[in-house]
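Partial complex: the chains shown occupy the same locations as in the complete assembly.
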């Protein structure tokens, strides 16, 4: 008999965006049911949001610490908590649940400051609980196909890794106080010191690292706040060097008119190249040297059995953002049920820490006029 | 407090495809919970499938008639049933539930024979239950944006309606007896007299009708079975004429190598043209006469408030096949809860009947050497 | 020492379009020099146009009959004449030059009436002169690559041939008397009975015939004049049947907003499919059954030596409309110099006659309510 895992959520009350995404992602493969939440620090919002989501009133908390303790104490307590707050709350919430031994599924970036990330990584090591960072783009089947191609040696030794994450929604000063999404992202107290570099740059970096299974050794970064009065960067670009000799660039911006959510990656090796774009995620270009380019499609001919097993609908029936996200949840359920195996490729606390070190290195490099700066691991 | 509707399902046991799609679609917006099912006519499959889906053993039926009666009799009986069987079972199952006053959500085409569809339409008129046909492609936001553009007069008087549904998965004779999807689709006893015309041609026709809010008056169709030994058509093309003076063509095929699920539509009017393709469903080309073409995106600038309200994630975060399908379920929930309003655009029994009349007219036209044949309504 | 062929031109004076195209095409590969012309029937225009083009005054004619005779009589007379007049003048001009034994390079369609085409074909048989019809789209390297793929058996037995030629520039009534291009094309006295079917439908048909090396046996056509007051069709679509069992459709329109010069073809066989679009002519999609789609590029990996020898610049350096046209001229020069070989694939009088029979069959079919009508050859 199918038994769903019990899920709690911190953050994600009315007016939030990413909380709803997590909830749909958790439902798609039917491995979770949402039974508890501290959905808002505002009691009214927390209560109403919980009711709308069918959470029983006694499990609608306003304080995440209280929730962590109460759920840990219940016999039917939650199996995992999803953390979908603004960045600065990731640390205290994750800490509270990890310390109670409750598995954590946390939105990125890991924390709003590097020091917190270091501490959290330590806490994680000492907790029996699992930790999954929702770098959802690594859930797309064709991203995984790309990883498979690189790992199988189809590209040969890598030479170039170019990744871009391009948006336009912060092209102007945000003057609408009701624009919650923009407001907290451009407030260093809530988002951390990084703006675009943290919000989307970390996604771009993780995507590249996920596919290549290596991280750059050092970077030379130039961060800018193009919009007057903005307190954090809204544009970041950098050169990167890998220990293996590969090179690359990363560009993350939120001020490029005409760009919605254009995360793209190109990887070139001695024997082949590939490219993928998030806005049309069911396709992957694969170009073996001296042969015609091939358009691989999700579940389609020429893709690996591994990724063919990760799709819900046949080729030509597009999956999207929510399905990629759902795959993270599906695999998190497997992780929670069966423990971590060597095949698990879910983003971990270590990936989250690496992401924070990346942000930190980029900011420090930029403060030193784009000086080469190692990503300290 | 959020209360989910109780859903039953007929068909969709292990090894089926579209049943799983319906279940995900029903879960995405959290308006339904699956509580009963006659998932297979084979008792073992029915039982195991139900257990895997978390359906209580006492509500795991093997006989849909029994299920209809039992659920109608329960105080906590299902609010709706999803019918996801091969085509020839749509009629008896839908009849059974409608006669018990249970709302029906049914896969297309409506039935496997026109006469059944006529009967079912009558039964529907006399039932208090609602009936929704899952022409899921009409759930895509950019399909609806296209409908909005036509209805708002942006295209002016329509001149051309061209629609194609192109696949390749039946390009060869199906010799694998385990290929259930291909097997029943090419067996007239299960699929009806139509092959590609019924399986995908109806989708193409409904898409065109949905966007233009009119149906062709008559057609001149040429159906072919290209693969030797195939008992139904695997390719159908036709000219169409509308009462308004518009003309068009429809092409549906399952033998076009390189085509996965390529449903495309182009509509041209006196003042503008538009085009949409299912494999990249988040985009809609809109070309006002004598102006540059514009690429409209789901939820993006220049789209209507109406369709902006029908998306779950921001522009640039692609939605796909399952989200389009989920919108049908979401609106079905609203229909079941609140009754049919004038704004309801869900495909109805009448649309299903029209689809059967379309299949019938196409087959008759083809039998008469592509003679012009009215779609009798 | 390189010796250019001497070229004359009839039509193509100031204000004309296609004459300038022919002249550039003739220059690109440096096989011709323009030395004589009857560029306009208006003496002033003829004289001024000739001077602008560097034609000596004594070879600037106003009468094409006089030109044919005078040039035939000169020792240094022209090797070939390009006919770039409106359709109704193709016949008398071609006749005049063929009868003088002067090679003819003629724009399409062959004539404005079928009977003239039949006569001209007879005249051609009895002339020592060569005749080339400038169906320029067959000069594109990737169109030829498509032909090569079909002929090499890569597609297997053909099943579908779909071709479309879609424009929008006649979407409205032409009220500007200075719009010469539109004016003569919609005047049956100058263009013949066919409108879009003759102007662009013949291109589409020839493209399909060129690639498949077969012509449809019969067609069922529906022609329309959508714009009020227009005397010829501006939209034509049809079903087609081939003797080999293949089927197809052809759609030609000049009233589809957002379409500039969108000539596209898709061909599907038992073993593979291909598609090509004129607006991006350096690419050809090739999809072998059960393999990933491949994007072939002009001169690129995986293309034949034959077509690699037909490009002037390396892959990735786009060639366009004028280069495709130039290839027709280049091969015409070779034909004139060396006579017709079995490898010559230039469109002939026979192709022109077939085009006229196609127009005629389409118009007759449409007059009989889209009855199946053989293309009489």
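Order of writing sets the chain letters: A, B and C. Residues in each chain are counted from 1.
What we mean here is this: a contact is a pair of C-beta atoms (placed from the backbone, for glycine too) under 8 Å apart; a residue touches a chain by one contact, two chains touch by 3 or more.
All of these numbers come straight from a predicted model, not from anything done at the bench.
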| item | value |
| --- | --- |
| Assembly copy number, counted for this structure file with 3 shown | 4 |
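As a convention for this text, only the chains that are shown with their structure count from here on.
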| item | value |
| --- | --- |
| Most central chain, judged by mean C-alpha position against the global CA mean | B |
| Subunit B against subunit A, contact positions shared by both copies (same if over half, else different) | same |
| Euclidean distance of C-alpha centroids - subunit A vs subunit C, Å | 55 |
| Inter-centroid spacing, subunit C versus subunit B (mean Cα positions, whole Å) | 43 |
| Distance between chain centroids, defined by C-alpha means - subunit A, subunit B (Å) | 35 |
| Residues of subunit C engaged with two or more neighbouring chains | 293 |
| Subunit A - residues contacting subunit B, complex | 1-4, 17, 20-21, 23-24, 27-30, 51-54, 167, 169, 259-262, 278-282, 297, 300, 312-323 |
| In the complex, subunit B residues that touch subunit C | 159-160, 162, 168, 171-172, 220, 222, 224, 226, 235, 237-239, 241, 247, 249, 251, 253, 255-259, 266, 268-275, 285, 287-290, 293, 369-370, 372 |
| Sites on subunit A touched by subunit C in the complex | 286, 290-297, 300-302 |
